[in-house]
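Here the complex is missing a single protein chain, while all its other protein chains stay put.
Per-chain numbering from 1; labels A, B, C and D assigned in written order.
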Amino acid sequence: RGAGEAPDQYRTTYATEVKTLNYFLLLDTTALRVAANTMDGLVENDRYGKFVPSLAERWDHNEDYTEWTFYLRPGVKWVDSMGQETAWEVTADDFVEGMRFIAEPKNGIKNVGIIRKVISGLNGYYWDLVDIDDGVDIGKTREEALASFDSSVGVSAPDKYTVKYTLDNPTPYFLSYLVTELFFPLEKEFLDSVGAEDFGTTKEKLIFTGAYYLAEWQRDKEIRLAKNEHYWDADSVNVGQVSLQKVADDSIRVQMFQRGEVSATTLQGDQVKALEGTKWADNVFLDEKSSVTYWFAMNYTSDNPEARAFINNVNFRKALYHGIDRAKLLELVNPYEPEALLRNTIIPEDVIFDENGQDYTDYPLLKEVKERRTYDRELAQEYFQKAVDELTDGKGNIKGISPATVDMLPIAEIKADGKLPVQILFVHPTDPTKTREALLLQEMLRDTFDGQVELVLGQYVDDKYNDTIKPRRFDLLYDSFSFKYADPMAQLGRLVTDGSVNDGQYSFPEFDRLVEEADGKTSLTDRYEIFSRAERFLIDNAVIIPWQAGGGAYSMDTVVPFSTPRGGFGVTRFKYKGMILQQNPITADQYKMLEKAFRAELAPN
Amino acid sequence: MSRYIVKRILQSLLTVVIVVIAVFLLLRLMPTSGYFTREDYINMTEEMRSAYLKSLGVTDPAFIQLQRFFTGVFKGDLGRSITVYPKLPIRTILAEKVPYSLWFGLASMFISVTLGFGLGILMARFKDRWPDHLGTAYVVTVRAIPSLIYLFLIQIWVTGIMRWPMVFYEDRPVTWILPVVSLSLTGIAWYGIWLRRFMVDEENRDYIKFARSKGLSQKYIMRHHVLRNAVVPLVQYLPVQLLLTIAGSLIIESIYSIPGMGGLLVYAIKQQDNNLVQVLVLIYAVLGVAGVFVGDLLMAFVDPRIRLAEKKKKKEALRV
Amino acid sequence: MSDDAFTFAPWNPEAAEETGYSHYSYWRSTFRTFIKNRLSLTLLIIMGVLVLFSLLYPVLASVDPNKVALDSSLWNRKPDFSHIFGTDGLGRDIWVRTWYGTRTSILLAFTIAFFDVGIGVVAGALWGYVRKSDQIMTEIYNVITNIPSTVYLILLSYIMKPGFWTIVIAMSSRGWITIARFIRNKVISLRESEYNVASRCLGTPLNRILGKNIIPFLVSIIIMQTALTIPYSIGAEVFLGFIGLGLPLDTVSLGNMVNQGRSNFMLYPFQLTWPTVILAVITVSFYIVGNKFADASDPKNHL
Amino acid sequence: MTETREKILRVEDVVIRFNLRGKELTAVRSASLDLYKGETLAIVGESGSGKSVFTKSFLGMLDKNGRVASGNILFEGENLAEFSREEQWLKIRGKKIAMIFQDPMTALNPLKTIGEQIREVITLHRGMNRQEARAEALSMLEKVGIGDAAQRYGQYPHEFSGGMRQRGVIAIAAACKPDILICDEPTTALDVTIQAQILENLKELQREMGMSIIFITHDLGVVANVADRVAVMYAGEIVEYGRTPEVFYDPRHPYSWALLASLPQLGEKGEDLYTIHGTPPNLFKEIKGDAFAPRNPRALKIDFEEAPPWFAVSDTHFAKTWLLHESAPEVEAPKIIQRLKEKSLKGLDYGS
Partner (left out) sequence: MAAEDKREILLEVKNLTVDFKLGRRKFSAVDDVSFNIYKGETFSLVGESGSGKTTVSRAIMRIHQASQGDILYKGESVSGNMTGSQERKFRQSVQMIFQDPMASLNERAKVDYIVSEGLYNFKLFKGEKERKAKVERTLRKVGLLPDFASRFPHEFSGGQRQRIGIARALIMEPEFLVADEPISALDVSIRAQILNLLNKLKKEEDLTYLFIAHDLSVVRLISDRIAVIYKGKIVELADSEELFRRPLHPYTKGLLSAVPLPDPESEKNKNLLIYDPSIHDYDKVPPSWREAYPGHWVLADERELDLWRR
């Protein structure tokens, strides 16, 4: 522990303003943080990652995991933005209302797709409404369709304190869904009083069930959370206030930490290096990795004919797979042990376990992948040569491609000459580290493939999806998606043909088939086995190239490590419940010590 | 006189309308995805999107859209933001942000004028001596070096030395100092250099020589003739600058995290929030035009030579 | 005193016509007045050397400013003998980049100045000379100057792809109007001047009136405006870089270097310092030289 | 007769130099002058001869780069040439010696009413309160011939015509009843008719207030009208002075001849006017001998060698030319000048 009284305020920064704090519409980490701390769901994770009671005191499920019943903690009141208890109690109806809200297409809840096929009847209900809105005659009026919610959707409130979910398929991992915002409650009377349009647009237009309430939301300046004194578990809340300051110019964040203006900061590689030999060096420690995976996505339908030809060639993709020295790229973030950040699989390790406690990524097909070192210069060159042999006429002319100017403006304009070197448009954001990453990658490919692969760099200014993915103005980019629930389907199911994170618009029927097959299995071992084949297919064919794990950054912090809830899903990792602050920044030694102690505590669980 | 004012107001309105139309046309060069929030866009089918656009009226002819926009503005309805603060009425956004920019602007304007005039007087009084050279060096530095650099250095160094917070906190008055001072730097230089120039010009005027030959003391002449007359041409620019303080300053608000208007337009443009862009441009144009107009009126008020009837446009772009 | 002293001296009326003045040439005097000022001369030389060096350096030197080091031990190196300005976060040599960046920025600024002044002079001359155009030009002037410059820059840079020509277009499509205004005012005063009326009485055609009577009087404004446009353009590039709409980040320019160096200023100050110093020297030089030239070009200041 | 009168100002051998970017320019070289109480002394000479500079030095109004390099300016027992501090001058300027400049368009502060500008001086020099000063200012305006003074008082200079403004300027200068009023070409910019009226006003004012006037002009017609005595200045020197009729009817210096003889008024149709060739000397250069010699067709050899001393023509009439030296050859004044005398006898005023 550092000297002096433990501070009562946790202070951090954010760079872009949240658009809304409607907790069903979480778009960025800032909003996630607010939702995670102001809203409790039925269950939560404790600091060991175990699912523990929250608004539900206890729960049970039927034999095949298709019916789950939750028994609510009575007497919990919704709290308003003044920290005062409202007249409304948290009841089972609130959970039904929450579901009703996200099931309404007009509310535009993006993530609803994750559970549409989980809760029975939800999918049909949702698409009925969509069809009606599109003017398709399905033999029902909208009112009729809405009225059918209670009878058709698998959520109900048998009594005031009981919530029951009926699922389409056996779902042993159902609890991992419950820590996402999709299962948060919603007070109907309050919603009606503010209107669905405006729900969550100001602090007055929200009420809370969590450890904190939203005490202040000043756009572009500050979001302040204050401890909810009426919280059912108020004793576990150690920090009285959480302040999120907007600091758009993040070049000064490290400074602000050093001057005690923020409670925590992450560090880039060269920032860490620059701290070498200063008094701050002691305070730098490596954070835990998260379940987020970054991967390289390739555009299989690019307008750039050169890139399209090569990307659709498996040998070329393999050449990239082996030719990109990912650890080298990560040196920008972590100059000392970059390998630690690598992730070779799409599904994260340490998150999904089968009935036997076997980690999904330790299934044989994946274990090999997980442990391999992918960077292999010679192999990459070999594959590249094969690709060149297949795709060119031997004189450097790419077959079937005539010179053209490819308009991918405003990202870039490419003069495709139909000759080697092959030009590939790599798109990255404008921030300095990412730009350097891109330059490094460019140099790396140039070096590995002897100048025959030329990365054209393009930047999107603000919005990756709108600027590049949607208009398909890229050949290569990295993308990442958080892991939504404890099943490989969470990612692999979105990577199929026309899947929502299939940025490259590829189509591999073999993969689609495997995913479908796996999803049909109810036995976890079977299920995971087939998923591992599907994942292996993606990796063997280098359809996408897994790159790195999220998190794991160098940090300086005043939060006592391992004092906050732990877990790979939903909003858990953003929770401050249980957080303990100390006066002075954590030292690396402290961190190591606490980590050791924590691992020891964790083991028996 | 009143006829002239009416004429000028009409003319100013015309300018505003042209500016707005120009920007409106520019905005039409941008993709229509600006009318969706990102999530909507992803979730909607192509048909839904076009239906939505239609419901917004974006697909209508430009003329109709403009008409609608102006009608809305006329009725006091500025519309709602689309992507920057989805669905928030633009009026609310302005109400939140304008006060910051305005107060910082006013404070810095006050400082710019007082210190700038001080500097100008000092430089004119000690023309070609060291205060003048020092002042010139200051002006040159401020004008020639990209402001981003020195503003950033000021932030880093001064907060470090003074142990002040690096960004602005509303409840901590010391954090107001640097933004206000930073905002004033160019203004001080501007007023200083122009006042100096005008004063030096005035000092060489025949009537100043005559005033001296009348036996008026140097001090009296400086105060009652030179300074007074030198200030007059600057008076014209005060209203524009005052009004434009509402627009805020991008760099300073950004580095000190002030929730003002400065970055709003950039952000709105980047996010393709066309509604917001349009309103902001309208506001800026109105402020600019109104500022010039009030400046001219003020000028006619302080300078007896200018009768409003002769629309004597002395609107030179002052450049240091 | 001889008696001879009181005889008439020989008298030559022609000799009396000889003027007491030295041979005066406007440009020579301007130049002389200009270089008399030691500060401006020094700055002119510095400026010349910097500009020349930055233009020549890329031709002479063989180091690629974009050469990224795959070896991370070469990243963020403090200045030493092999890298006299140090290296940046990817091991690129800052000395080399500074000169390339200077060249980009100067070329950009020159191009902008060229268009600004070019368009400004032509438009200003017409504006001043063709009376009928006054109203419409004044309206254009009002419109353009009423859109805040940042708004305009941002809008245009966003609509077009970020890049050299985008900045040029964004800057020049606005910057010309102030120059045109200056030129217009000058042209109007010249147009009404007596020597111009004299030329018209002699039936001098418009092109020669422009060439002989107008343009020579504008040259000093043109040079001055050009000189003053340059620091402004460089500043605009830095600003656009700050809001993410500047030159592509893989382009070496002073603006990009400043913005990149800024992010790690507290950690590796040298990465910001050197580009900034060079940039400051250039902008300040152009600024002062522009102003001093304006002074020198005023015949009142000639001897 | 003049000797009996009181000398109010004595200027002796004043040399005035300017520093112009490192070079030294001698604008006035050893000029001397006496001024008697109540008289009008005119200084004539061509442009650049140093008239303004010379008289400005009586007020300490030289430009910053100029200085009185030597000589004395004696006024009320003090040597103004030695004044260095502003306070010293403040006691003289306006109060004792006032000055009017050539261009009425620019001599008034455009942003103050005429009234204010007069009152300002009165308050300052005569310690009157606002009310009194205002009354005094109004009476001054009337004295210089501005009718409707009460209304004019509150008007701005741009509402006045050129002639009115010049009257305003005169009113300001005279408001403090100075002992000496220096008029530096006060009517050159005005039309002849207005000029004539203003000269009348000025003479009247002088009669009333009894001040001495130094009147600078290059219009000999004006000199003839207003001056009691005339000094002719050339290249920074006074080359001839005397009572007005003496200088007009019997000029002795070749430059004075030239000035008079070249007047178109005296010309005869079909005859050439007398002309002066060339340009005045470069003041940056040292002048050797008589400055006028290079332009003087009747220059003597000695004129190029040595500067002439003063020669007295009469008690009141002096000239600086070797032609008056006893060994000089006899030289006739140009015919035109002799004609002036004849014409004068006939009465030269046209048209009545």
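Following the convention adopted for this analysis, contacts are C-beta pairs under 8 Å (C-beta built on N, C-alpha and C of every residue); 3 or more make two chains touch, one makes a residue touch a chain.
Just so it is clear, the structure is predicted and the values come from calculations on it, not from any experiment.
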- Message: Using the touch definition from the top, which of D:216, D:260, D:287 or D:324 touches the missing chain?
- Response: D:260
- Which residue, C:72, C:102 or C:199, contacts the hidden chain when the whole complex is considered? C:199
- Query: Per the definition of touch given earlier, which of D:20, D:135, D:150 or D:273 contacts the omitted chain?
  - Reply: D:273
- Task: With the missing chain put back, which residues of subunit C would touch it? List them for me.
- Result: 14, 17-19, 21-26, 193-195, 197-205, 208, 212-213, 216-217, 299
- Residues of subunit D in contact with the chain not shown: 46-47, 162, 191-193, 195-197, 199-200, 218-225, 227, 244-245, 248, 258-269, 272-277, 279-280, 340, 343-344, 347-352
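One rule holds in what follows: only the chains that are shown with their structure count from here on.
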- Can you give the whole-Å distance between the Cα centres of subunit C and subunit D? 49
- Let me have the rounded angstrom distance from the C-alpha centre of subunit B over to the C-alpha centre of subunit D, please. 54
- Interface hub residues of subunit B, defined as touching at least two other chains: 156, 254, 270
- Query: Which residues does subunit C have that touch at least 2 chains other than itself?
  - Reply: 158, 244, 259, 262, 265-266
- Note on the structure: subunit A partner, complex, touching residues on subunit C are 66-68, 70, 72, 75-76, 89-90, 158, 160-162, 244-245, 248-250, 259-260, 262-268
- Touch list for subunit A against partner subunit C, complex: 251, 254-255, 270-271, 273-275, 328, 331-332, 335, 409-413, 430, 432, 435-436, 438-440, 442-444, 447, 457, 459, 461-462
- Using the touch rule from the top, collect the residues of subunit D that touch subunit B in their complex. 59, 61, 86, 89-95, 98-99, 101, 103, 106-112, 120-121, 124-125, 156, 158, 169, 172-173, 176
